[in-house]
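One protein chain omitted, others in place.
Chain lettering (A and B) follows the sequence in which the chains are written, and residue indices restart at 1 in each chain.
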Amino acid sequence: MNKNSNTYTFLYATALVVVVATALSLTATGLKSRQQKNIEVEKKQNILLSVNKAGALDSVPDRNAYIEELYRRYIVEEYLVDADGHRKEGDAFAMNMKTQYDIIREINAAGVTDEEKLALRGKLSLPVFVCRNDDSTLKYIVPVYGLGLWGAIWGYVSLDDDFNTVYGAIFDHKGETPGLGAEIAFPKFFKQFEGKQLFKEGQFTSIRIVKGGAPAGDRHGVNAISGGTITSRGVEEMLKNCLTEYKPFFGQQERFKESKN
Amino acid sequence: MEAEKTGNNTGLFWKLFTAPLGKNNPITVLVLGICSALAVTVQLESALVMGLAVTIVTGFSSLIVSSLRATISPRIRIIVQLVVVATLVIIVDQVLRAYAYNASKQLSIFVGLIITNCIIMGRIEAFALANKPWLSLIDGIGNGLGYGIILVIVAFFRELFGSGTLMGYQIIPESWYIVNGGFYENNGLMILPPAALIVVGLIIWVQRSFYKV
Partner (left out) sequence: MENIISIFVKSIFVDNMIFAFFLGMCSYIAVSKNVKTAMGLGMAVIFVQLVTLPINYLLNTYLLTPGSLAWVSPELAGMDLSFLSFIIFIAVIASIVQILEMVIEKVAPALYNQLGIFLPLIAVNCAIMGGSLFMQEREYANLGEATAFALGSGIGWCLAIAGIAAIREKLSYSNVPTPLRGVGITFILTGLMGIAFMSFMGIKL
């Protein structure tokens, strides 16, 4: 057949498309379950890291099994709460924090009336994960989500059962500048949050990220990343915005009330 | 081309394979494929994965296009080549996501950018379209590795001086650091994007003085 004829070109293109489409869909469907498993394990790993578990990650032969095992052992409960702090139906683990962040962002946008805020808050379903440590104390883990310099940043913050003291925190990001903003994902930054307090004399203050360094002994502030001002500010905003929505939930917990008296 | 005339022999294979590693290096001498090369060189690990991915894609796309070369209509040549390359890249991306999740997260969009890596299209146009499949495979792999080598060299210096680590392991002793009472501090500039360009510029300088190009 003449290679330059239209029919040849057309048939050739069709055959090529069929072959390529088959090859690609086979690869994609064949690998899909494994890819989703990776994403799931990564989320579990981050949740565990926020309560300082999964420390021996580099030395285990099978990471996935190790993470699954720890998750089963320590995370005893996961549930959703609404904006009033009451439990809500739904799968807490599958809840994508980005959807919640989109609502939170609308709530905090300029020019939103109180009624609109109320309606928006009605849509919230906030995940809570409960971890029971070996000494049977309970730690409560809440996810946070926000914007850094280039794109999304997110993390998990774990709290003691007084719902005031931070037990641990971990942050991750989509594409902050390596060496600057990307430092939020390193222990040097997120370890600072341990022992900090969200409330000052009963008032919610969140945690400030102080440029140039927080004063020693400041229980409500940590050091910002030098050269990563916008990312640091993003983390501060993220904590404030997300944790604000959890406040009613904190307020209903027994130990929280006790600690205020 | 001349490769067709001399036929298959080990010497030729060897020459095809080694030339791109030094004298005909695609990055430093032919200046191809720099686009996606530099952004992935902050850490040695991601540079290795990227080098490997590109080697696989250049090798197999050259092999496939060379096997098909008698059948491709000249009118749709470029599109056919792009489709072959894009398909291979998608497969590599999917496999990375399944089996090397962390590396694929670090490489993010740069895996997709392998498609527009000039080395691949360059080797197909310049070599695979005129030569036998096996020769093209060797040529493709050689060029992919030549690209990988530069990536690894750049990443070696950037990770060592920028973070004090290699493959994630601490190399510079902790006690050297100023915070621990020593005299040393990591060079923050090495982690930033422009450092990659400067390091490549210096490598070209060294290489060209060596080969007297």
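Keep in mind that, in the parts below, contacts are C-beta pairs under 8 Å (C-beta built on N, C-alpha and C of every residue); 3 or more make two chains touch, one makes a residue touch a chain.
Remember, it's a predicted structure, so these values are computed and weren't measured experimentally.
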item: Chains still shown that are in contact with the chain withheld from the display; value: A, B
item: Candidates B:Leu16, B:Met121, B:Ile138 or B:Leu151 - the one touching the absent chain; value: B:Met121
item: Residue numbers in chain B that touch the chain omitted from display; value: 28, 31-39, 78-79, 82-83, 86-87, 89-90, 93-94, 108-109, 112-113, 115-118, 121, 189, 192-198, 200-202, 204-209, 213
item: Residue numbers in chain A that touch the chain omitted from display; value: 20, 24-25, 27-28, 32, 149-151, 174-175, 177, 180, 229-230
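Everything below uses one rule, namely that only the chains that are shown with their structure count from here on.
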item: Chain A-touching residues of chain B, taken from the complex the two chains share; value: 42, 71-76, 79-80, 83, 87, 90-91, 94-95, 97-99, 101, 108, 162, 188, 191-192
item: List of chain A residues in touch with chain B within their complex; value: 3-4, 8-9, 12-13, 16-17, 20, 23-24, 27-28, 31, 34-35, 38-39, 42, 174-175, 177-180, 227
